[in-house]
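Every protein chain except one is present and positioned as in the full complex.
The block that comes next holds chain A.
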Amino acid sequence: MAGNNPNSKPMNLTLKVWRQKNSQATGKLETYNIKNISPEMSFLEMMDVLNEDLLLQGIDPVAFDHDCREGICGMCSLYINGRAHGPERGTTTCQLHMRKFSDGDTITIEPWRAGPFPILKDLCTDRSALDRIQQAGGYISVNTGGVPDANEIPIPKSIADKAFDAATCIQCGACVAACKNGSAMLFTSAKVSQLALLPQGKVERKTRVENMVAQMDKEGFGACTNIGSCAAECPVGISLENIAMLNREYINASFTSENV
């Protein structure tokens, strides 16, 4: 199954995969041996090969989250060898290639672990807690009607860049998975910063940050201790500076908003 590159030799690997029937069941790591894996494959393609093997053996295939497989949708997850989205920085699991591993390696694959992300089955987690944080205030209210002219509202380039950087968050939840405290502050801060930086988002900025932080706490996420593992593991490179901005926005809103 080696790919087109004549130098790439197929690999044999030992996988330790978390298997769990449903959210109530207790799971455990199962060991599977997998042969002839091309280094050109993505990690998820390797998982597909594993599942084909398991099906042939009459074993229930491993459930894992995936969708676009292009690194943009934020659906894939997996805690691979002790790291969210695997050992390579700045990539999602679907963009992680098997060439990053060596023949004979043992790879431990676990789901995101956090109370607010219950395991649905095997490696699939329910990350809708992040959706509910977003719904609590991660939007702007606009009137319908005629389409406004482009660039009608001037925005300094540096601000637009910062907002865009924050907006690249794909809501995969790696920040929560990597955080020792299971905190969702990098996610929440990216959403709050993105909107608070732009004129259209400033209208609701105080209520937004208050509601989103309240929802974040209500979902049971931990509190940030500025360790920085979230930003280090983030596949799209959301900066820790956003958390400072979230704190700033929240402190300001707490003392100056009209919500008593």
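General remarks:
Operating definition for what follows: a contact is a pair of C-beta atoms (placed from the backbone, for glycine too) under 8 Å apart; a residue touches a chain by one contact, two chains touch by 3 or more; residues count from 1.
In this section, contacts and distances are computed from a predicted model.
Think of the chain that is not pictured: of "Sugar ABC transporter permease", "Succinate dehydrogenase cytochrome b subunit", "5-oxoprolinase/urea amidolyase family protein" or "Citrate lyase acyl carrier protein", UniProt labels it "Succinate dehydrogenase cytochrome b subunit".
Interface note for the absent chain: among A:A25, A:C68, A:I153 or A:I251, the touching residue is A:I251. Note that of A:L29, A:L55 or A:C68, the residue touching the chain absent from this view is A:L29.
Touching the chain that is not shown, out of A:L55, A:C68 or A:A223: A:A223 (per the contact rule at the top).
Considering the complete assembly, chain A touches the hidden chain via residues 16, 18, 29, 79, 81-83, 87, 108, 110, 113-116, 178, 180-183, 185, 213-214, 216-217, 220-229, 232-233, 240-241, 243-252, 254-255, 259-260.
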